[in-house]
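Of the protein chains in this complex, one is absent; all others appear in place.
Moving on to subunit A:
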Amino acid sequence: MNAFNSIFSFLLLLQYFFCVVPSSLAIPSGTTEGYTINGRVKLEGLGAKGYGLPAKISNAKIILNGGQRVTFLRPDGYFSFHDVPAGTHLIEVAAVGYFFSPVRIDVSARNRGKVQAALTETRRGLTELVLEPLREEQYYEIREPFNVMSLLKSPMGLMMGFMVIVVFLMPKLMENMDPEEMKRAQEEMRNQGVPSLASLLPGGAART
C-alpha cells in the first residue's frame, strides 16, 4: 500500500513536471515590471441541476493572490489581470456551485512575461489558461424518496420484522413440535409461573 502510494505520487510529480509546458499567454504591457495575464473560465456542459440557483457567470470572481486583486468575467468567460509583476502567483475562482482548483501562475521575467499555469489540486499543467471546475458542488442533502426497503432496513423496521417472525413463525414451529414434549414444556412453564398474555390483562387475571 505504502509502496503503491509513493509510486503513485512519483508519477504525479512526473506528470506535473512534464505537463507544465510553456505557453505564451501573457502580453508585456509596455513597462518593464508589469505583465498581463489573460485567461478564460469555462462553465459549458455543466448545467445547473439540483442546487436551486441558476449558474450565474456574472457572480463569479477571479481572485489573484488571495484577494490582492479581484476581477470579474466578461460575457464570453474571459478575464485579465493587468500589470502583474513577474513571479509566481495564485489565481482562484470563486463561483457558487462549482469547485475550482486554485491555479499556480508563473510569469517569467526573462521570456517577456510568458505564463505557465498548473492546477495546484491535481498538479496538472495547463497549456492555456482555461479554467474549468473540477466538480459541481451540491450543497444540500437529497431527500431519499419513500421506499419500503429503506423503512424495513431502519432499526424500527428490523424490530418489527423480528416481532412478525416471532408472532407468526413461532406457532408454526410449536405445531411441528412433538406433542409430548410440548406438554412437558407447558407443564414446566406452569410450574415456573410464567404469566401468559391473558393473565396479564385484568380480565384474564380475574378469570384464572
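Things worth noting here:
Going forward, a contact is a pair of C-beta atoms (placed from the backbone, for glycine too) under 8 Å apart; a residue touches a chain by one contact, two chains touch by 3 or more; residues count from 1.
Everything that follows uses one rule, which is that contacts and distances are computed from a predicted model.
The unshown chain of the complex is recorded in UniProt as "ER membrane protein complex subunit 1", chosen from "TP53-regulated inhibitor of apoptosis 1", "ER membrane protein complex subunit 1", "Vacuolar protein sorting-associated protein 26" or "ATP-dependent DNA helicase II subunit 2".
Screening A:Lys42, A:His82 or A:Lys153 for touch with the missing chain picks out A:His82. In the full complex, subunit A makes contact with the omitted chain through residues 1-2, 5, 29-31, 36, 51-53, 57-59, 61, 63-75, 80, 82-83, 85, 87-90, 92, 94-97, 99, 101-102, 104, 120-121, 137-146, 196-198, 201, 203-204.
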